[in-house]
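One protein chain is absent from this view; the other protein chains keep their places.
Per-chain residue numbering starts at 1, and chain names A, B, C and D are given in the order in which the chains are listed.
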Amino acid sequence: MLFFRKWGFPAVMLGPFILLIAIFFFLPVILITILAFTNMDSAMQWTFNGLANFQRLFHDPNILEILTHTLVYVVFTLVINVIFGLILSIITTYFIQKESVSLFIRTIWMLPRMSPPVVYILLWLWFLDSSQYGVLNSIRSLLHMGPQALLTTHPMLVVILANGVIGASYGMIIFSSAIKSIPQDLYQAAKVDGSSTWSIIYEIIIPSLRWPIMFVTMWQLLSLLTSYEYILLLTKGGPLHESEVLSLYSFHSAFQNFEFGYGSAVALVLVVIALILSFVMWKVFGMNKMIKNSRID
Amino acid sequence: GNQDKGANANANAKANEVVVIKAQTAGAEKTRVDNLVKAAAQLNAELKKEGKNTTVQVETNDFQGSWDDYAKQFMLSFKAKKEADIYATGHDNIGWLADGHYIQPLDDVKKDKAYSDVFPTLWKSVTYKNHTYGIPQDTEVRPVFYNKDVLKQLGWSDDQINSLPEKVKKGEFTLDDMTKLAEEAKAKGFVQYGVIHRPVDGPDFQEMAYDFGAKLYDAKENKLVLDKKAVAKQLNYFYDLAQKKLIPDNLTSMDWPSIHKTVVNGKSLFFYGGIWNVFNWSQDNFHDKLGKVDAKWVNDHFGMMLIPAADKGGKAVTLSHPFVYTISSQSKHPELAKRLVELVADPKLQAAHDVSTTHLPVTKKASEEPTFKNDITLGKTTYMLDYTTFLPNAQGFPTYSKVIFSAIQAVELGKKTPEAALKDAETELKSSLGDKLKVIE
Amino acid sequence: MKIELRNVSKAFNKNTNTIKNLDLMIPEGELVALLGPSGCGKSTTMLMIAGIIKPNAGTILFDDEPVNDVETKDRNIGMVFQSYALYPHMTVLDNIAFPLKQMKVPKEERYQRAREAAKRVHLESFLDRKPSELSGGQQQRVALARAIVKEPRVLLLDEPLSNLDARLKIEMREEIRRLQKELGITTIMVTHDQEEAMTMADRIAVMKEGNIVQYSTPMDLYQKPENFFVAQFIGTPPMNFIEGIVVPNENSCEFKMGETMFTLPIDVPIQDKTSVSLGIRPHEIHVGSEGDLQFKVQVLLAEPLGHATLVSAQIEQSYIRFMIPPQLMPEAGSILYLSVKKESVHLFDAKTGERLV
Amino acid sequence: MKIELRNVSKAFNKNTNTIKNLDLMIPEGELVALLGPSGCGKSTTMLMIAGIIKPNAGTILFDDEPVNDVETKDRNIGMVFQSYALYPHMTVLDNIAFPLKQMKVPKEERYQRAREAAKRVHLESFLDRKPSELSGGQQQRVALARAIVKEPRVLLLDEPLSNLDARLKIEMREEIRRLQKELGITTIMVTHDQEEAMTMADRIAVMKEGNIVQYSTPMDLYQKPENFFVAQFIGTPPMNFIEGIVVPNENSCEFKMGETMFTLPIDVPIQDKTSVSLGIRPHEIHVGSEGDLQFKVQVLLAEPLGHATLVSAQIEQSYIRFMIPPQLMPEAGSILYLSVKKESVHLFDAKTGERLV
Partner (left out) sequence: MKSLRKTPYFIAYIVLGITTLPILLMYIWLILNSFSTRMKYGFIPDHFTLENWSFLWSPIKQGGTVLPSIWTATWNSFFFSGMLTLFEVVIGLMAGYALARLNFPGRQKIMKVTLLLHAFPSVALLIAVFYILNFLGLYDTLWGVILVKTALQVPMTAWIVKGFFDEVPWDVEWAGLIDGCSRLKVWYQIVLPLVKPGIAAVTIFSFLSGWSEFLLLYSFIVSDDNVTLSAYLQKLISDPNMINYGLLSAVSLFYMLPIIVMFITTQKSLLQVSAGGGKRV
């Protein structure tokens, strides 16, 4: 009885969560770890081949380039995502007091996320298409400027922008919800204490957003590391390998070349990188301290 | 496997068994499976005659999505024993399907009289490790479209224009001639570009390899082949086009609609297309003024020819990508499925499908169907089947194709010389294909 | 800094004005206490002076300059909020140092001064805690330290000592008063502790329903409440009121309630039969007959308070309370003879509430 | 319900015990006031009785049954939190009705009772507001109404009246006291208002640093503080202390501080030269020589309080404060002769703080 009092409630609250994750997330994770040591291909046979996949990966002529792209892509997109998400949320919750205007702006920024990915990417493609039929080039030709082919000349830039615009809305929503939860009297006190607008942002809003900022940063970092959908649709990793990132490479290996074993090995490398980065961030953000004890015994 | 949707035990003494056969195809051409439904009607009549208490019911499914996803779905559903009995797919999938024991050999179906008059080359496309694993369903060819209006501007007579395909066929008009012609048209300002090809990876690029005499697959060793000499020529060809500014700077980053618009509006003299493009252009507003254009308009303004031979007197080529029926190795009713596949070869069914989707038939009989013969585009291109080539069926070919495409892209963008591109391609192919690759110097 | 409110009104919703045409002038360097019943608009007035709430009408002036459009941060104010409004993510020290940080005081000096302020409110050993780890009184003291640390020109204190124990309260009062006097900080303080208001304030403004009913010195307020409301509001225990009518005589006045009748020691002419409230503070009532007005009551309850005994008693229909020396403990039901001095008698018109005498 | 705390300890962190071996017994139906300096652990004690915080050691008993493992919701408690803890998303009415809802009282009756409770705290016209639209005092009254509405068996009041004005406070006190008596609710109240504690409580527990230093009736506490801490803590204005040493004579005691020396009216034997604190309450000091102990002081400051004048004066190195009649206003620097009665003299050991006399 006493045992139940102590453990019953956490168990009830956490049970479905743990169960679901254990079966549909944790177990698959173990499976793909095993998979990385097989040479499973389209025949879908679990034949172990030891470290062969990793040896191949090590000798892969493109791997270094891909790693660099991954880094560039993740870092820049992440910065746009978090910083811009923050700016947008502060503008729409603190600067613009008129709720309807804020909502309008937030909605616009959500549009990319709410559109079907293919259509969002098609919009970019239509705009940036290198022929004279691209909207950008149409406009440029009206202004007597030559056509531009951003997708070939700066594929990574386009990839980062397209992903940045989508990612910003993620932070925007979470942050603005969190800002809305800040009690008004804190702003009042800060004003009385002589805070300018900047310092209210810096001293009151941002510290109150510590958890969301930290979460969004870490989560987006991992999301970006593992995401490839928009790149796949936008540039397919090309031209050449110029916008190929590790996760896309894993996808290409697994689902275009049907080398599931190799694809899993690539994914595992990704996971190791993610593990290291997460660990560093966990420390940097002082996550442990943000997990507080219950004040009901 | 397929399930029996319950035996319909009537009060009648004779219980009638309903057998469900599932058939799946991908893409918009649903007639590929709908024809099977019609064939089932025929089959049922035959079964009745044979006095069997079985009724076949075909359940169809048309997958929409990429070929990769189509393949993936089949693998998974097969493992879950929920796959289709009759799986229609591109012939080039036969390799992995057979290797993975997903499908069964259909050598006996090949022998059936329904398939006795198949264009012989087509059997090549469905043969893997000395067995016939698929039955051709339809095919197409990938001609070069040439703009008649531009040729007229260049001073060509109607006769000259209309006999061009013939000259190509005979090897009189070579790839070099084609390039020169493009150069001329561009220099004179009649067109913006000389040549347009597809913007993304695809079989079209391999037809150029064949044109330069490449071998892509060694059936004996079951290995993909990197024929370095031919590939070098292939790369040089595209490098040359780019250097001469005959293709748009960023062709490989254009989207499909822009390609179609460029071609339909006569901004390019040549276009490496496929016969189905005629159908595409009738579906959307690609023409700046006319919007959608029908087959007649296209034939009035464009001609279609084989890919000109690389050398004078050489063999002009094209490439086909036949669609085939395969039968799952887990099928519970393989015999019925096979009979369906035999019955679906009916010329009328074929012709109906081919005309509505702009494809070519696989049997001679079908090509003689009046409805087919009357088709303005198809009738004119069927001869190309005699010049056609196929992609290898072997596993790993998508990887091969992707690497070659990258190399082409690199030379077109001027980022690599053909030599460097070839070298990189070789390294990459060796790394990813390992012992599945054979390199010919 | 002189602070003035001219005809200020504020409404939170359309139906009612929370503050109605309020006028108030606080001379430079003075400490004014706002006193009034719960919900009468004291905090709202403070927030308007701070510039956090904008009045719907009227002008607020600092040193005769209208400041309606001056931002809060530029008003140089220190404030203790009724809800404290501590910054939950900062330590005590950072909370206190925050106003200095906004003034760009160098770090070292900033923490130095913050530590001194913390010491003044006896929080020197809690500097590293977060507000959520403090007791109520400790939180309140953080708020106080934060308000005074920057030595503002205006100090707004909204019940700054309500959660402190008596001893600390006295200490803090002295601290505030000293600081305020030394630096000449114009201070407005809301308090419910009348002793606090009486001992600390130069003036007291008594508010009622969004308006000021009397604004004057503590003594004046105590001794000469201008109307019934102030009289009953000021003083603990509160003034006793006996309802009755006045019957003027040749040279004096008779006060009549039910059967009882006694002579009022006043010499102001009052209309016949005016209904009045006769007010007498509990402290002014003495046992015996030494005063100018005499009457007898029946004891209901006697409570020992330590330094005195608080007696509740009945006279006709009215109840009165008064203090007697702690040694006395009259039994319930016993009769006591009481007397009051002439100066201690307050008389209010029962209808208008205006002071008559 | 009888409530008992046996040897209870609570630590928030490893270094210090906030509550140390606390023992307390509250008889059924009594009202006990917890009095103590800010941060001494009053709220913590309350939260432990409520079962929200679990003690690290010791037992809490309700009617002699240990309740350490009984959940809060099963303890049938009403509580006013120091921070009010209103439900921000509910209206006033819903806030008050919430405990009844948990008891599954039918809707109609629930709102009926909630409305009555609201009336008791004079909030009947605010029922539809959200807490954020109320003034501080109004919020506190909502908290009070919510605590009493379900007529619990135990009432825990953590400074329930701190933000109310004097008049309302008295009314609420009476309301609480009446309810508590009528229903026999065992009540524990934290207050910083000593008058409140004195008038309302059956007993007072004086806390210091997590422990109880004296637990007894209000009168007892006032008249016989057991040690120096209680003496100085209880009573406003606080008791005066004069430091000195005792020099026993044959049949009396001399008190010596610096130059001054006077006879203490006590007859208990005290060791020679004991350092002591002599405590006298301001109210017990009278001008003149009518008492048993006499001394003279020099006036520093005289403040009028209305009902009296508060004088601060100096005797040798010590400062003392006392009340004189309001008519008197001695000037600063003047000399006053004062006297105190024998019973009013408290003597504490300066070292241990223990009461000597």
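Following the convention adopted for this analysis, contacts are C-beta pairs under 8 Å (C-beta built on N, C-alpha and C of every residue); 3 or more make two chains touch, one makes a residue touch a chain.
Everything numeric here is computed off the predicted structure, so don't read it as measured data.
For the options A:66, A:82, A:218 or A:234, the residue in contact with the chain missing from this view is A:218.
From the set B:76, B:376 or B:439, the residue in touch with the chain omitted from the display is B:76, counting the whole complex.
Hidden from this view is one chain, which touches subunit A at 7, 9-10, 12-14, 16-18, 20-21, 23-32, 35, 40, 44, 84, 87-88, 91, 95, 99, 103, 105-119, 122-123, 126-127, 133-135, 137-139, 141-142, 165, 170, 173-174, 176-178, 180-185, 196-198, 208, 211-212, 215, 218-219, 222-223, 225-228, 247, 250-251, 254-255, 260, 263-264, 267, 270-271, 274-275, 278, 282, 287-288, 290-297.
Subunit B residues in contact with the hidden partner, per the touch definition given at the top, are 26-31, 34, 61-62, 64-66, 69, 72-73, 76-77, 79-80, 82-83, 200, 256-257, 260, 276-277, 279-280, 283-285, 288, 291, 356-357. For subunit D, the list of residues touching the undisplayed chain reads 47, 50-52, 71-73, 76-79, 81-89, 98-99, 102-103, 130-134, 139, 146, 150.
Keep this in mind: only the chains that are shown with their structure count from here on.
Subunit A and subunit B have CA centres that are 38 Å apart.
In terms of their C-alpha centroids, the spacing between subunit C and subunit D amounts to 22 Å.
Per-chain Cα centroids separate subunit A from subunit D by 58 Å. Contact of a single residue of subunit D with at least two other chains is seen at no position. Residue positions of subunit A in touch with at least two other chains are not found.
Remark: subunit A residues 2, 5, 295-297 touch subunit D in the complex.
Taken in their complex, subunit D has these residues touching subunit C: 12, 35-39, 42-44, 82-83, 133-138, 141, 158-159, 162-170, 192-195, 198-199, 218-219, 222-223, 232-233, 235-238, 281, 283-284, 303-308, 310. Within the complex, the subunit A residues that touch subunit C are 183, 185-186, 188-196, 199, 203-204, 207-208, 210.
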